[in-house]
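With one protein chain removed, the remaining protein chains of the complex are shown where they sit.
Now for subunit A:
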Amino acid sequence: MKDTPLANCERDFLLKAIEEKKRLDGRQTYDYRKMKITFGTDYGCCFVELGKTRVMAQVSCELVAPKESRPNEGIMFFNIELSPMASPTFEQGRQSELSVKLNRQLERCLRNSKCIDTESLCVVSGEKVWQIRVDVHMLNHDGNLMDAASIAAITALCHFRRPDVGIQGDEVTVYSPEERDPIPLSIYHMPISVSFSFFQQGTYLLVDPCEREERVMDGLLMIAMNKHREICSIQSSGGIMLLKEQVMRCSKIASVKVSEITELISKALENDKKARKAGGRCGFAESMPQERITALKMDETPVEMTEVTDRANDIVQKAEAPSQTVPSPVVPVPGVGQVGQGLQNTWGLEEEDEEEENDNSGEDEEVKETKMEVEQHDKEGSKQEDVVEISDSEEEEVVILHPETPDKAPKHTGPSFHQKGAAASKKKQKK
């Protein structure tokens, strides 16, 4: 679906407002929108709301073989999913320029900054390591997806617990959460991305652009930084020339924002830990707002079961009885199955005819010949032998033709083998 284009007057209005140091939602230049971090019911699931932008991250793990070049290190895998729910322009299963850009930036922010101890993810050197997979789903796109995604990803990684493993000799045991408490990942630091948008060739700068602002911006600068004021990655896109002072100023702003966000994340993690320890229910279901008119909740309700039995009985009795005669599969010709009677199977009959003509020519094709002979025998034989019912267990073996068995294993007895034996002997006679 195509995106709604931005009207020229709207664009002019936005730019003019920015010139006057005003923003559409009443924020100041360096303000972030309201941020909310919630967790899912299971470990490693995190929801981030940044204004109206919504992102969900889920971390999962799997035991895999390590890369040959790094046999002692676990593998980190990041996947940003631009779900069509977030914006009508996003298409499912297509790698757009934006998704490549976001994926790459998240990888640089979290993998290349070595914030996670990958060596602790090694189980058996060169054989088994943990692969940590981070899926980030965009749920609603209202600008600044990168910041929301990086916050969601790092928070989910901090929240995640992987199963404990025990090694005894060559045996590796993966313990379930009931047997042994799952282990958190060892995280050295938390890089967080902060986005700056530039307008009028870098004259104006805004932190945390919303979707409308992103549409009219000239350039974007993303700085990933941790709370120790270490820059993990810088990416400038949009093709604007930035001055040294501007980059310095942005990194200073970023350090302030990052320390605020880190504090929020640790608070959220602590709250969740407390809630889990208290044994209370936690997760998305509990974080649903109750005071909104658009939300409603209903307690557990019993379903009335009286009448149900009567009703079911009623319907079953009223229903027409299904026909009791189930047609059993019949075999009109050995090697051919058929359901229902009176159906003439014309399958491959022509081929057989051909073979009959070439009867004497191919003596080496024993398999085909045997089959053909049996068919001939059956045709000559009485009507009773013509139709063999599969449902009869004793005669079931008639259907499976082993051209070699009659000669090699004559000790078998029974009607079925007699028939085959007869066929084989007949073949010999003919030769």
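Everything that follows uses one rule, which is that a residue touches a chain if its C-beta (ideal position, glycine included) is under 8 Å from a C-beta of that chain, and two chains touch if they have at least 3 such contacts; residues count from 1.
Heads up, the rule we're going with is that contacts and distances are computed from a predicted model.
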| item | value |
| --- | --- |
| Protein that the absent chain corresponds to, by UniProt name, given "UDP-N-acetylglucosamine transferase subunit ALG13", "Mitochondrial distribution and morphology protein 35", "Exosome complex component RRP46" or "Acyl carrier protein" | "Exosome complex component RRP46" |
| Which of A:85, A:124, A:231 or A:336 contacts the chain that the document leaves out | A:85 |
| Chain not shown: contacting residue from A:2, A:244 or A:277 | A:2 |
| Residue ranges of subunit A at the interface with the undisplayed chain | 1-2, 40-42, 45, 52, 54, 56, 58, 60, 81, 83-88, 92-93, 133, 135, 137, 139-142, 283-285, 288-289, 291-305, 307-309, 311-313, 315-316, 319 |
